[in-house]
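One protein chain omitted, others in place.
Chain nomenclature is as follows: A and B, assigned in order of appearance, with residue numbering initiated at 1 for each chain independently.
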Amino acid sequence: MTLTAPNADKVEQDQAGNAFQSAERSPGLLRESSWARWVRRPGLRRRWFRPNRLVLGLAFVFLLLMVAWALFPSLFTSGSPSATDPLTTLRAPSGTFPLGSDQYGRSVYTELVYGARTALEIGFLCTLLGGGVGSAIGVLSGYIGGAIDMVVMRCVDVLMALPPLFLALVFIAALAPTVTNEIIAVSVATIPLFARVLRGRALEVRSRVFVDALTVVGVRKRRILWRHVIPNCAAPGMVLGSITIGTAIVTGASLNYLGLGPTGVTSWGTLISNGQGYINKEWWIAIFPGVLITLLVLSVNVIADWLRDVMEPSSR
Amino acid sequence: MKRIAIGIPVVIGVSAVIFFVLRVLPGNPVDVITQGAPTTPGERHNLMVEFGLNKSLGDQFVLYVWHALHGNFGASFQTRQPVMSAIGQQTVATVELALAAMVLTVVFGVVFGMLSALFENTWVDSTIRVVSLLGTSMPTICTGPILILLFSFTFHWFPATGSGSLAELVLPSVALAMVTSGFVIQLVRNSLLEVIELEFVTALYAKGLRERRVWIAHALRNALLPTVTVLGVQLGVLLSSAVIAEQIFGRQGLGSLLVNGINNKDYPMVQAIVLLVATAYVVINVLVDISYAYLDPRVRTAMTR
Partner (left out) sequence: MTAPPSTRPSGVPLLAVRDLHVDYRSGDGDVALVNGTSFELERGEIICLVGESGSGKSLTASAIMGLAQRRTRLRVGGTVALEGRNLTALDQRQLRGLRGREMGMIFQDPAGALDPVVPVGKQIAEAVARRRSGRAEIARRVVELVAQVGISDPEHRVRQFPHEISGGMCQRVGIAIAIAGDPKLLLADEPTTALDVTIQAQVLELLKRVRDERGMSVLLITHDMGIAAQTADRIVVMYAGSVVEEGPTRDLFSRPGHPYSIGLIRAVPRVDSARVARLSAIPGSMPEARERPSGCAFHPRCPFAVDRCRVEAPEPVAIGARRVACHRAGELASGLLNPSRSPSADPGEGQP
């Protein structure tokens, strides 16, 4: 039986049968040259985790809840995230303190609600900012091509030699610890990946025949860029952006945890760092914000995954 | 080889980026070191001269590169000691951690990836998939405290903090491997499932080979090839998380040194550490490329031709 190189997607649908049949029915000649098979790398073509509607729904609900926390924290908690009270320190979760209180007597729940803004701010703003700049660099570089493209991409290579967190750390080191500067630092860390991915896409669009055809017909370059190249890059940009939100949230929280973030701002990262010394008994201080970050990142990733299916059906 | 030739300018570029970002952007280390204490302009000027901050940027950079080429990364603004001696002591701990985490990543990746593929579409598979997805979505600042709470304070298996003994290495390296191995597990599983559909595997069964031999000696070997390439990339993730893990588990290492340096605007320290990390990252990725060529005979042939 000739089970040569079955279509991976078909295999996913039904293990033996379809793959078998498609192989059996194809003409007796080789279905692809042996070289092609050697060069083809197996790997990520199968989907890892396809969330069902329920998981997707939960992810949306959770993200919306976090957005609501971030926009209207006072609707969800009556307390203040900064009011310390020496009489209520380190209380276990109870009616008054649903998720316990920290060593300064603040309600962990209240701090979590107010911390949502910090997390989402970094997640969305950095993705917009860094993603925007990175995309612009990538698309233009790929579209213009030539020497400019070469220089830009060598610069991107240099930036990619630094793991994103370290790139952010260099900027944090240079700048004063403010909210704006933290956002700038995390944004910068997202630029290289966007630039590289979208440059590839722009190159691909540019190399397609229709762009040549348009140039021949006499359509202006700028018009081609706006009407054809950019719309074709929008989908991968959005998909990458949706994944980046999760990474940016984690980077931001990590910076705050390290004590390198802005001072005097309620954040989940800081809360973990505060609670770390109490993890033996008063575990709720450090564990709950961690769980929240995980849930948020997970929700964003699940939604990103769904978005990829919707926007780039070919990647299925 | 060509790969190495690309690596060198990248490292030089990185050093330039670090240098100029630190110095061009606003913020003066002298302010931090004097901690706002009243100082006369003369004292401030002396500090600037000592740190070499009074020269022009170009001169500073040339001097920095010149010294760096001689292995001298300057003296710490804070301790006035050469940064290399401080880094040298801390590097061992970080390398230890990174190495342990990388080994765990590979072990988890191969073992669970293989189990997942062997038991495709069973509960084993779905459990591994869900748990590894959870692992990759869980940042170290979340896994760290949970691991400590569970394995140090609840079960008392491993110490929560410290660096030195092997037992103290367990939790931080597991925390790191949880982030990085998910992707590897996924890749091993999917590669295996793709390889196992190829005709040569049917041919292996037709030879009468045992299941174990088909999977381990042949399918796994083929499936691991694409996996090798991602290990280099995963190292970046791992190094980033290592900074966090060192803080959480109270370990010695470059992470603590770096955070300290950032807080004190200790430019030579930050420069040296980040450059070290970048160099290690670039070098290891070059090594990964080379080893890939060595492991895959097809690439080997293509390169010698």
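As a convention for this text, a residue touches a chain if its C-beta (ideal position, glycine included) is under 8 Å from a C-beta of that chain, and two chains touch if they have at least 3 such contacts.
Being a predicted model, the structure only gives us computed values, none of them experimental.
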| item | value |
| --- | --- |
| Of B:46, B:91 or B:202, the residue in touch with the unshown chain | B:202 |
| Positions on chain B where the hidden chain makes contact | 198-200, 202-211, 213, 217-218, 221-222, 225, 295-298, 301 |
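Quick note on the criterion: only the chains that are shown with their structure count from here on.
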| item | value |
| --- | --- |
| Centre-to-centre distance between chain B and chain A (centres being mean Cα positions), rounded to whole Å | 20 |
| Parts of chain A lying in touch with chain B, wherever the complex brings them together | 1-6, 8, 11, 15, 19, 37-39, 41-46, 48-49, 154-155, 157-159, 161-166, 169-176, 246, 250, 253-254, 257-260, 269, 272-273, 275-276, 279-280, 283, 286-287, 290-291, 293-294, 297-298, 301 |
| Touching residues (chain side chain B, partner chain A) in the complex | 6, 9-11, 13-14, 17-18, 21-27, 121, 129-130, 133-134, 137-143, 145-146, 148-149, 153, 160, 186-187, 190-191, 193-195, 197-199, 202, 222-223, 225-226, 236-237, 239-240, 243-244, 247-248, 258-259, 261-263, 265, 267, 270, 274, 277-278, 281-282, 298 |
